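Heads up, one of the protein chains got dropped from this complex, but the rest are sitting where they should.
Let's look at chain A:
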């Protein structure tokens, strides 16, 4: 069975991102006949002789009317070597929250720029989001190369500026690939272009098919947010009590000791149950039910963890991607969702905001507005067992939620992963 790559795409308005995704689907023969007929009909109505491939992915009526993508869309396609889940995220500045959403589950991000305009503020913002959420690998697709006569120097200048940005955000050289493409005509998307004889790198699809997928780390410290307590109280299972959840990090084995957080009691894993039978071990990504040797009154919201995990804290610093029209101000009372636990939170100081133009931090910005990324101090009503986001993303991430409307306000990352490395240290390495 082929393995799976989860990727996200991001680009500015009019960079041709929907066309690129449409091209990828079309040239990998992932478009079925009735979908293509619908696109051809709509293209003809719009007065276009050639099918407009962006219509394959622009799903909502308002998007088609405005000719832009508003909402994150998920696409599924497969080649003989790999299956792909593609989060197609819109580029307009007011939709940056969707880029954050797509990036949160991606192993690779494809960023688009228009060859005529090069790296623009939106590109910097997207790179900062990808860097913040630690998307492991990046691809820059320099699109519309046909409109700059496939000029090598234009491409090289844009590629150099981009890799300068990714280096500043801490990306290793081999984690970033740049490719000159024309999504409209198909150059270097799936098929190698005759128009770029000077380009020796892979086509976009070649790269997506061959890039290593970093599998989950089975050796990370075990983390298991308890979702639900399974208590059948049936004739067959009168006294059964199991703790259902998804292994968020690492591995757990029958007989191993675990801590129950935030309280800190210790117990052992008596058994690992699934519908299909008992397991000796459960790994990150598996949904299982754990039976424990002691009845400690554990409920939804508890975190089972390998002994020696960080001490739960009630005050901490975090990096926030602010996603809501309503700005964040110091003193705000919000709900914080970490794993399966929801607690109350009060925002202390908003200490920094990222300037996406320079990738430097402004101090004491006073507030965070929609699409801002910054840092703040938080106080929570009950101690939380947090990991630094850089160490264990699953237990180093959280949501901030509006207690009245219920809206998701921010993506939170424990610690300060936002800080770009200063120029001086870059020059030394």
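By our rule, a residue touches a chain if its C-beta (ideal position, glycine included) is under 8 Å from a C-beta of that chain, and two chains touch if they have at least 3 such contacts; residues count from 1.
Criterion: contacts and distances are computed from a predicted model.
Matching "Putative ABC transporter ATP-binding/permease protein", "Sulfate adenylyltransferase subunit 2", "SRPBCC domain-containing protein" or "Alpha-L-glutamate ligase-like protein" against the UniProt entry of the left-out chain gives the name "Sulfate adenylyltransferase subunit 2". Touch with the chain that is not drawn comes from one residue among A:42, A:120 or A:391, which is A:42.
Contact with the undisplayed chain is limited, among A:4, A:44, A:172 or A:296, to A:4. Among A:120, A:147, A:279 or A:313, only A:279 touches the chain left out of the display. Within the complete assembly, A:401 is the residue of A:354, A:401 or A:414 that touches the hidden chain.
Screening A:197, A:215 or A:297 for touch with the missing chain picks out A:215. Interface residues of chain A facing the missing partner chain: 1-4, 32-35, 38, 42, 57-62, 64, 70-76, 83, 85, 97-98, 100-101, 104-105, 215-216, 218, 227-228, 230-234, 236-237, 240, 244-246, 273-281, 283-287, 289, 300, 323, 335, 337, 340, 393-394, 397-399, 401, 405-408, 411.
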